[in-house]
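One protein chain is absent from this view; the other protein chains keep their places.
So, subunit A:
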Amino acid sequence: MHEYSIVMSLMEQCEALAQQHKATRIEQVELKIGVLSGVEPALLSKAFETFKLDSVCHEARLVINVQPLVLQCNHCEQQSQVDERTIVCPICQSNKTTVIDGEDMMLMQLVMDT
């Protein structure tokens, strides 16, 4: 259940950005959560709903965009998106791939009242 710790870090970032841009309220928080980031979106949402009450995000809506794995194959040089949690290229079955996306958790966008 490290989703609570992650939400705390997220709230800190939101507070700092709100202050920096003189926002009075944050309306929407948009995240990108990779399927191999180690975070469960449902738990993250729940943690957000709990922690937001005491923060600048108290009325904010959380939008989580789940990012599938994006692989760049070093063998057939094709790029592909996979739904399974594997780094094997679905086109040529090589495991010599580079993961381009799907392992990070990012804050992407804030909609705020200023």
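Simple rule for what comes next: a contact is a pair of C-beta atoms (placed from the backbone, for glycine too) under 8 Å apart; a residue touches a chain by one contact, two chains touch by 3 or more; residues count from 1.
Here, contacts and distances are computed from a predicted model.
Asker: Can you match the unshown chain of the complex to its UniProt protein name from these: "TldD/PmbA family protein", "Branched-chain amino acid transport system substrate-binding protein", "Hydrogenase maturation factor HypB" or "Dehydrogenase"?
Answerer: The chain we cannot see is, by its UniProt record, "Hydrogenase maturation factor HypB".
Asker: What subunit A residues would touch the chain not displayed?
Answerer: Counting only subunit A, the missing chain is touched by 1-2, 5-6, 9-10, 12-13, 17, 21, 23, 27, 31-32, 36-39, 67, 70, 85-88, 95-96, 100-101, 103-114.
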